[in-house]
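See structure below.
Of the protein chains in this complex, all but one are displayed in their positions.
Chain lettering (A, B and C) follows the sequence in which the chains are written, and residue indices restart at 1 in each chain.
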Amino acid sequence: MKGTILENGYPSIEELKNAHRFPSEERFQKGPVAVIECLQPIPCNPCENACRFGAILVGEPIINLPELQEEKCTGCGMCVASCSGLAIFIVDKTYSATEATISFPYEYLPLPVKGQAIKAVNRAGEVVCDGTVTRVMNVKQNDHTPVVTIAIPKEFSDDVRSMQRLNVAPAEKDHECCADYTYDPADPDDLIVCRCEEVTVGDIRKAIAEGADTITGVKRRTRAGMGLCQGRTCSKTVSKMIADAKHLSGDKIPLDTARPPVKPVPFSVLAGDEDI
Amino acid sequence: MLVNRQVAIIGGGPAGLTAAIEAAKVGAQVLIIDENARPGGQLFKQIHKFFGSKAHNAGVRGMDIGLNLLKETEESGAETWLNSTVIGLYEGNRLSVVRTMEDGSKKIHTVQAEKILIATGSQENTINFDGWTIPGVMGAGCAQTMINVNRVMPGTKALMVGSGNVGLMVSYQMLQAGIDVLGVVEAAPKISGYNVHAAKICRAGVPFYLRHTIIHAEADESGTLCRATIAALDEKWNPSPNTEQSFDVNLVCIAAGLRPLAKLAQMYGVEHGFIPELGGWMPLHDENMETNIQGIYVAGDTAGVEEANTAMDEGRLAGISIAQSLQLLPDQEAEQCKAEIRARLESLRLGPFGERRLQAKNRIVKKEVQL
Amino acid sequence: MWSKKMKNADVVVIGGGIQGLSNAYYLSQRGLRVILVEQGDLANGTTSRSDGDNFVCDAAPGFTTSFTTAAVKLMVELVHNIGYDVDWLEKGAVMLAETEAELAVAKEIYQAKIEAGVKVRFMDQKDVHDDEPNTAPDIPGGLEFQEGGSLSPMLLAFALGEHIKAMGGEMLRFTKVTGFGFDQDGAVNKVITDQGDILTPRVVLAAGIWSTGIAKLAGLDIPVTTMKGDLLVVEPGVYITRRKTMEIGYALVRNENSGVERKITPFMQQHGVGFLVEPTGSHNALIGFSKYPADTVDSNCRVVNAIARRAIRFFPCISDANIIRTYSGLRPWTPDHEAIVSETSIPGFYLCTGHCGNGITNGPLSAKCLAQIMFNEPADFDMSKLSINRFQNQQ
Partner (left out) sequence: MYITDHPILGAEENTEMVNITVDGVPLRVRKGSMIAAALLANGIKVNRYTLKHHEPRGVFCGIGQCTDCVMIVNGQPNVRTCITPVEENMVIMTQNKD
């Protein structure tokens, strides 16, 4: 696997091992165990409370990475559905002589059923082997996070982390790398910026060149922001264009003026004011 | 018609509701005004389980937190006007409100309140590329609203632009709704949201295109999106020739961050500061969420874009501060509650993802923002 | 600071709105080296807060009507020759009477305008509805002015700015005048700004509502105050009427003609509220109007609401249309609500300000006439009517 967690989106085994987040082989050989693939300090700790054996420690501060006390973990799986990040798996390398089981959260429809043959996938979603569903746990306290357990050949137990979804065709990972559109950096002047008044990049550049250096200045010259949405969509883009053109930071471009009504209002409603 | 209330809360999202609950439960006369048919703001499209600790409702889905807040709000005795839009904020703490009456008719009301909380949330940023106005290109939050709130498929094959938490979570939720996500495009050299969110969609086989940007969207004869093209970025962040790749998609989602919605505060002359970490221009506030104008408070994304958990705690902070200043809560008790909330907020802003926000918030409260 | 070195100009024009830009434009055309000084961006003040109508319908009889008639002609020439799209819509204008009493006023206005050579048609109830079926059915009649049109004052301002630049004029934006210098004879010879000084033998003060404060810096008292007006912007794509339409009350309010009682609430009376609609070249419409002393441009929501009610009175179809924005402007107001286009007691110091209404229309002609005064040429009009001396004589 090339790249890091930040490039791939998932941790490599090396990264997990280096962070001491991967149970020892010794522990794996004793039976099912939780593998917590959570390597970023984010403020979160439900897994700690979910484990009734006290096997997961987060403590204070709350951004600590969860630490598995592997000797205390029974592989019960209570933590799997509790993890808001869906990052906990139960791996049982002792399932049979040739097979291991992987339990993972699976929030898709349709749910597989026990005994169903499935395609097991790795962290990148690539099919690595066939598997069989041994258990589907979807009790109320899981709150719609079913935990699916699949049996797979043992040699894939460090890689397999989910199954291919049942309702979709195999992903076209290698979609045609050709394109029927060629990028032309020369002339994006006709690109729309203000969707309401159909004001283009070119119009705004011209206004800036003529001296507009505020959102209001651009608006008065081009009507960008004068349409139905009153600049709610384009004002930030306009401000960025001014900042870029004038080599200014964002704080040097003031907000455009706020005027009532902040949302459109029919004449009849205002006219109904009893106080006029 | 002139209506007087002690507290008016504009926006019944996570911040507005928690503020209303805190203020109303100690006896404040609270009016919540919300533009939508149902309060809860963006909580009801957040169908994932929240992070945080037990005190932050960790592990509970946003939509369920929303249901609980609605129940608590009702029990607190706060009054709610739904389908009602605040169109202006004028001198003397007067709000101009277009209220939808029970018979469906709309009437203009003036609401005068001693304390006003502006909790109007945020709005998605966008990026401009050739074809970005074609129907089928939309904000990631828009797609999320369609699938999770309206339960409608905005497309069947999608490309996500942006790998922040919104981009990652909405990609996942699109997969859950049965939409094929062909890829996540990100201009930066690394994924910017939480790894655990990225890992979920990786396992579903969704590829990332880092150092890429979308350059073109194409419509079919019906005028709607049928194809999108991306290209790799060079070291100057410009698309490089001969790296284009096209995808047959009918949905492109833009997840380019959010910015505070604070037009009402701006209209009332509330001091604003430019805080890039929190979405750009935003109303400034003190440690009680009060702005430079006495009696005007802000909370939630309006007071700097973060997430629903911080919004709820900021709302509570504002609600308690309001109750305290109305002398409905003894100072000692109020200060203790506020200290607890501030500690919770601080813990939510720890770590590499929250650090910049924490520092920005500290700068704001210590009034170290350059104006 | 642009420079430690002083700048030199033949004339400094103060104000980057329609008045200032018109003066800079015509003076540049005469070959003068012009520097325009503006405290903000161009069109930052009342210009961006005005409707852009160019009609004679509401002008007071006599001098004002003949001056405005010529101003409209000049404006039409200008927009056709300026080479920029300024959203010009040339469709004439309509004035509606609400009551029989107002219809009688309409007849008087009709007579006066006919005598002044203005192209105007009297319309009875049927004519009004044939002309525009959306008009409220009980409107008894009105007047149709066949000349004139409307434009975007901001676009006109920017177009003038481009011409001034092309003619070699210099425009110093975000530059605030802080004082003046005078020679031993008391003639102005310098404009002092927060960015540096400009040596000049001539100054045209055309700074609208800011003129009073700036004139004080030169030791001049001028009676320009502020009179607020509110405008409502209608959502795009809604058809109300094809051309500028207002109630006769507009002329009554503008000219403070109290002879006729309008059918409005005391609140509307107090705030000079009435109806005006101006379809723009950009698929939407502006709705007015109000007139009351105030010194901020914050919207007054009750006045806005009153304008909305008044608009429905004349065009019931507007009920369901949305207002997407409101804005307010401050008219530079004078005691007799006529402009000041004049030389002053300070040699070289000129005024072009106090345009209480029709400021956009009258801008170019005012500038042209002021240039005639400046160069002692025979004037097209009796400019004593717009002289600052008329107020001093009163005192």
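In the analysis below, a residue touches a chain if its C-beta (ideal position, glycine included) is under 8 Å from a C-beta of that chain, and two chains touch if they have at least 3 such contacts.
Treat the numbers as computed from the prediction; the structure is a model and nothing was measured.
Touch, as defined at the top, links the missing chain to these shown chains in the whole complex: A, B, C.
Touch with the chain that is not drawn comes from one residue among B:134, B:210, B:249 or B:318, which is B:134. Screening B:110, B:176, B:213 or B:229 for touch with the missing chain picks out B:176. In the full complex, chain C makes contact with the omitted chain through residues 235-238, 283, 320, 322.
Mapped onto chain A, contacts with the missing chain fall at residues 107-109, 111, 144, 146, 195-198, 227-229, 232-233, 263-264.
Take chain B: the residues that touch the chain left off the picture are 35-37, 47, 61, 123-124, 133-139, 141-148, 150-154, 156, 176-178, 219, 222-225, 261.
Definition applied: only the chains that are shown with their structure count from here on.
The interface with the greater number of C-beta contacts, when A-C is set against B-C, is A-C.
Note on chain placement: the centre of chain A and the centre of chain B lie 16 Å apart, centres being C-alpha means. Note on chain placement: the centre of chain A and the centre of chain C lie 56 Å apart, centres being C-alpha means.
With touch defined as above, residues shared between interfaces to two or more other chains in chain A number as follows: 259-261, 265-266, 270, 273, 275.
In chain C, 299, 301, 305 are the positions where the chain touches two or more neighbouring chains simultaneously. Those residues of chain B lying in contact with chain A across their complex are 1-2, 35, 48-54, 56, 58-61, 64, 85-88, 90, 96, 98, 106-108, 110, 123, 125-126, 128-130, 132-133, 175-176, 178, 180, 182, 189-191, 194-208, 210, 215-216, 218, 227, 229, 231, 238-241, 244-247, 259, 263-264, 266-267, 272-274, 276, 280-281, 347-354, 370. Partner chain C is touched in their complex by these residues of chain B: 88, 90-91, 94, 96, 108, 110. Interface of chain C with chain A (complex): residues 41-43, 48, 154-155, 158, 161-162, 171, 173, 233, 235-236, 265, 267-268, 282, 299, 301-302, 304-306, 308-309, 311-312, 318-327.
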